[in-house]
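Handing you this structure, nothing more for now.
The complex appears here without one of its protein chains, the remainder shown in place.
Chain lettering (A, B and C) follows the sequence in which the chains are written, and residue indices restart at 1 in each chain.
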Amino acid sequence: METYRLLDPDGTLRDDPAAEHVDAELCRALYRDMVLARRLDSEAYNLQRQGELGLWLQCLGQEAAQVGSIRAIRDDDQVFPSYRDHAAAMCRGITAEALLAQWRGVRQSGWDPAEHHFGIYTLVLAAQLLHAVGYAMGVARDGTDEIVLTYFGDGSSSEGEANEAFNWAATVHAPVLFFCQNNQWAISTPTSAQFGAPLHRRAEGFGLAAQLVDGNDVLAVRAATQRAAEAVRRGEGPALIEATTYRMAGHSTSDDPTRYRSEAELDHWRTLDPIDRLRRLLEREQWTDEAFVADLDAEADALGTEVRRVCRALPDPDPAAMFAHVLPTGSPTVDHQREAYAAYSASFEED
Amino acid sequence: METYRLLDPDGTLRDDPAAEHVDAELCRALYRDMVLARRLDSEAYNLQRQGELGLWLQCLGQEAAQVGSIRAIRDDDQVFPSYRDHAAAMCRGITAEALLAQWRGVRQSGWDPAEHHFGIYTLVLAAQLLHAVGYAMGVARDGTDEIVLTYFGDGSSSEGEANEAFNWAATVHAPVLFFCQNNQWAISTPTSAQFGAPLHRRAEGFGLAAQLVDGNDVLAVRAATQRAAEAVRRGEGPALIEATTYRMAGHSTSDDPTRYRSEAELDHWRTLDPIDRLRRLLEREQWTDEAFVADLDAEADALGTEVRRVCRALPDPDPAAMFAHVLPTGSPTVDHQREAYAAYSASFEED
Amino acid sequence: MPTTLSRAVNEALHHALATDPSVLVMGQDVGGLGGVFRVTDGLQKDFGPDRVIDTPIAEAGIVGTAIGLAMRGYRPVCEIQFDGFVYPAFNQITSQLAKIHARSGGRITVPVVVRIPVSGGIGAVEHHSESNEAYFAHTAGLRVVAAATPQDAHWMLRQAIASDDPVIFFEPKCRYWSRGEVAADADLPLDAARTVRPGSDLTLLTWGSMVETCLAAARAAEEEGHDLEVVDLRSLSPVDVDALTAAVARTGRAVVVHEAPTFGGLGGEIAATLAERCFDRLEAPVLRVGGFDVPYPAARLESHYRPDLDRVLDAVDRSLAY
Partner (left out) sequence: MPTTLSRAVNEALHHALATDPSVLVMGQDVGGLGGVFRVTDGLQKDFGPDRVIDTPIAEAGIVGTAIGLAMRGYRPVCEIQFDGFVYPAFNQITSQLAKIHARSGGRITVPVVVRIPVSGGIGAVEHHSESNEAYFAHTAGLRVVAAATPQDAHWMLRQAIASDDPVIFFEPKCRYWSRGEVAADADLPLDAARTVRPGSDLTLLTWGSMVETCLAAARAAEEEGHDLEVVDLRSLSPVDVDALTAAVARTGRAVVVHEAPTFGGLGGEIAATLAERCFDRLEAPVLRVGGFDVPYPAARLESHYRPDLDRVLDAVDRSLAY
C-alpha cells in the first residue's frame, strides 16, 4: 500500500482532490494546534527535569498525527487514548493542569472522560482498544451516529488484546476507528522486532478498512481520518489508520535513546518535522503574516507560563483520597482503614 | 483465495501436478489411517455413553485434515495439538490407552511428548500456539532442520494468544506451521460470529505464508502441508494452513448440537465426508480389493475391541499421584500434605 | 416450588433483562445454546441476539468490551465459560475493571458482572474445576461474591446487576442442579454473611461449593452430640468480618473450609483475622480444611482432593479435642 500524503516535506501540496479543501484558515488552525501542543510538551519536559513532574512522555514529532486525526472527527465522537496523546487531548479542551496532574503524581488521571469525550490515559498497552470496541458496540445499539476513535502505538499492536479488539470489531461491525501512531519505536524496540508485516496489512487481514498515511503530514492525516470516519459513521464497519511518524524524543524522561538509535536517524526525521512542513506551506502560500506569527508566539509563551504555574500549584493530595472511589457503593473494609489511618496520623500530631 | 483441492467429492482426481504423486499405496495408507481413527473415535464415543469415559470430543469428519497434515511432515517434526486431534495422534503411534486416559479422568494427559514428538493435549484454547513458536525458536537456534506444527480450531483463532503467536512467529521467522482445522463451529458459535474475514487472509496480514485447503480432501491437505512444511524447513518463514472441514459430531459428548444447527447443514457435509471421498477414488482407480477391505475391517474391529478393553482396564489412580510432580525439585508443603493424607486415609482402614 | 440453582440464575438474568434495558448478557455460547450449563437458556429467544450476545472466543475481549459498554451506560453481565478460562481476562479484570473507578477519580463506573461457574465435583477435565476466588478477593476494587443456594444465586445476582460495583460472581457448578426455594424478596444485602445453621460448639466458615458439605458435617456431628454452627460467607470481598467475629467469639472454635488450594487461599485471610480478633476467645487454633497445594487432579482423584464431610469432621474433632 502506498503511503497517503498531501503535503511534501518541502511544503508543496500534492495534486489530490483532498487538497482542494485546504485553505489558509484550516492550515493556520492546525498549525496553531501543533505549535501549542509542542510548547506544552517541552514545558512539561523541562518541569520533569526540574523535579516538578515524576515522569513525562513527549509527543514531540507526533503532533500532526494527533492533531490531524482528532480534528477530523466530531467533538462528540468518543476517543480512547493511550498515554502520549497530549496534542489530541489539548484539541479536546483538556487543560494543562488536567494533563500534568497524573505525571506529577497527584492523581491517577486528569479529566472527565464524559465532558471531553476523551477517555483517561491507559498505561497498560492496548487495554483501551477493547474498551473502544465495547463503547462502539454501545453506540451502535443506541442507534446514534457517533463513532469511536482509539489511539495506540506500533508496539502495542503486538499485544493479544489489541488483536482481540481488531477481530472483535470486524466481527461485530463496530463503529470504531483504530488509529496507530507508528512512531518507529517502542521504547528501544524498533518495528522490525515488533511485527513481520506492516500493521495496515494485518488490519486488512482482519477485515478492517485500512489506510497507510504519512503521519507527519497533518493535512493527509486529517483527510484520511475524515474519509475513514465518515465510512465508519455510514455503517461500513470498522477501520484502521496506520500513521507513519517518529518519536523525536526519548520514550520518556527516564529513557536514554542514545543507547539504541543513531543521530543520523534523528537527523533524517528532523527534515520531516510536521510543524516545519506545514509552516513551509503557510509561507509558500503566504497564508501567514507577522501578526499571525507574533500572536501565536505570544499565545505559546502564555501557555508556557500557564503550564509552569499550574504544575507548581498542583497541590499534594490528601491521604484520604487514597481511600476514595475504591468501590462505587463503598466498602466497610476500606472505610475502616481510612478511619484507622486518620486516627493513626492524628496521633502523631498529638505528640 | 481459492480453496485448494485435489480430489473432488465424487472421487475424481483433479488435474494438478501434485496428483501425479498419488498412487495406490499412498491412498490405501491414508485411507487406513482415517478408517482406524474413525473407529477409535466412535468406540470412545460409545464408551463415554456407557459411563466409561467422563467426556469425549470426537474428531468425526476431520480425519482428512489431521491425517493428511501429519502424514506430510517428518516423524521428528514436533507437533503441538489441541484436544480433538486423535487421528493425528494415532498416526504418531499414540496408543488407545494413552488417548483415553485423560478422558476417563485417570490422568491429565496420556503420552510422552518427547517419544512421539507430539505434545500433550491443550484444553486452554490457543495456549499451545505460543509453545509451538517458542519450541520452533529453539529448533532454529539448534540449527536443525525440523519444523514445528501446531493444530488449533477456528474458534481458538480469536484468542489474543493465538494472534500473539502469529505475530511473534512472523517477527522472529520461526520454523512453525500453524494448522487450523476450521470445522465451522466453536461449540455453538459459527465462524461468522468468530471473525470478520477468513483466517487465511488474516494470516497473510501477519506476514505468514497462507494456504486455504479443502480439509476433507486428504490428498490436498497432504500436498498443501508438504508444500508449506518444505518451505518452512528451507527457512522461508512461518506458514499457516486453513483447512475447511466440518465437525460432524457435537462439540463433545456433553453438547447438544441440535440446539444450534440444522440437519440440512449436516446432510450437506455428509456428502463431503473425507473417508467416503477417498474410498470413491480407491474404487474408481481399482486400488482396492476384497482383501484390503476385509483386512482393514478386521483391523478396525480388533482396534475396537482393544479400545474397549484398555479403557475398562485403565486403573483408578492412587491418591498419592495427586501429590506427584507438583514441582520438579519437590516441595515440603506438598510432601507434608501427601504424608498427612496417607495417614488420614489409613486411619479409616484402622476403624 | 423448589427450583434449581441454575434456573434461579436464569430467572435473575431474565428479570434483569426484562426490567432494565441497559442490561446485556454476553459470553461464549450464551445465545442459541443457552450456555454450556444451560444457565442462559431461552434468554436470547426472549430478548434477541443484541441483548444476549454470543461473543468470539476471547475472554479479555469479553471483559474489555463489557467495560467499554459499561462506560457507554450499559450493564453487561458476562459469562466466563469455566473458572479455568478467566485467566486470559485477568489483565482486563485486575488493571481495568477493578481499578478504573479509582483511577478515574470516581468519574467512571463500570457496573459489570462477571459470572464464573466455579470449583469441581462434576468429574470434569483439567482447567474446568478451579477455585480461584482468592485472586479476585485480593484485588482491591472488585466486589466478589459466591452463591451457594438457589435463593442466593437468584437474589445476589439481581443485587449484583443492580449494583454499580464491578462484581465477580461465583456459581458453584456442582450445585447447579441442586434445588431450593427462592423467596419473593432478597432477605440479605449482597455483602452480608449468613448463618446457615446456628450452633454453639464450633463455627464452620465456608462458601460456595462447600456450604452443603459443611451442613452435612454439622448434621453428622449432631449425632455425636456436637452442635456446630455453619456460616456461609457469601461475600468474599469485602468480607462481613463483624458477623464472622461475633460468631467465633461466641463458639470459641472455628474451622474454615474451602475448595481452593489451602496455601494462600482466602481461608488464610479469614483464619488470620479471626485469630487476631478473637485472640482471647479462641479455645483452639482456627483450623483450615482446603484443597491440597497441587494443581487440581484428574477427575478420578477429585473426591480425594476436595474437602468432604470426613475431612471437615476430622478438623472439627481436632479443634474440639484441643
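The criterion applied here is as follows: a residue touches a chain if its C-beta (ideal position, glycine included) is under 8 Å from a C-beta of that chain, and two chains touch if they have at least 3 such contacts.
Source: prediction; values computed, not measured.
Novice: For the chain omitted from this view, which of the shown chains does it touch?
Specialist: Answer for the hidden chain's contacts among shown chains: A, B, C.
Novice: Which residue among A:123, A:266, A:293 or A:310 touches the omitted chain?
Specialist: A:123
Novice: Kindly state which of the options C:9, C:43, C:80 or C:134 is in contact with the chain not pictured.
Specialist: C:134
Novice: Which listed residue, C:196, C:215, C:257 or C:271, touches the chain dropped from view?
Specialist: Final answer for the missing-chain contact: C:271.
Novice: Among A:160, A:175, A:274 or A:328, exactly one should touch the missing chain; which is it?
Specialist: Counting the whole complex, the residue in contact with the absent chain is A:160.
Novice: If the hidden chain were put back, which residues of chain A would touch it?
Specialist: 54-55, 102-108, 123-125, 155-156, 158-161, 186-189, 193-195, 254-256, 259-260, 316-317, 319, 321-323, 326, 331, 333-334, 337, 341, 344, 348
Novice: I need the residue numbers on chain B that touch the omitted chain, in ascending order.
Specialist: Residues of chain B in contact with the hidden chain: 107-109, 112-114, 119-120, 124, 127, 129-139, 141-142, 160-161, 164-165, 167-168, 171, 324-329, 331-334.
Novice: Over the whole complex, note the residues of chain C touching the chain we left out.
Specialist: Against the missing chain, chain C presents residues 60, 84, 87-88, 90-91, 94-95, 98-99, 102-103, 126-127, 134-135, 137-138, 140-141, 237-239, 260-261, 263-273, 275-277, 279, 282, 284-288, 292-295, 322.
Keep in mind that, in the parts below, only the chains that are shown with their structure count from here on.
Novice: How big is the gap, in whole Å, between where the Cα atoms of chain B centre and where those of chain C centre?
Specialist: So the centre of chain B lies 36 Å away from the centre of chain C.
Novice: Rounded to the nearest whole Å, what is the centre-to-centre distance of chain A and chain B, using the mean of the C-alpha atoms as each centre?
Specialist: 45
Novice: On a C-alpha centroid basis, what's the spacing between chain A and chain C, in Å?
Specialist: Spacing between the chain centres: roughly 40 Å.
Novice: For chain B, write out the residues touching at least two other chains, lowest number first.
Specialist: Where chain B meets two or more other chains at a single residue, that happens at 158-161, 193-195.
Novice: At least two other chains touched by the same residue of chain C: list those residues.
Specialist: Residues 55-56, 58, 60-61, 88 of chain C each touch two or more of the other chains.
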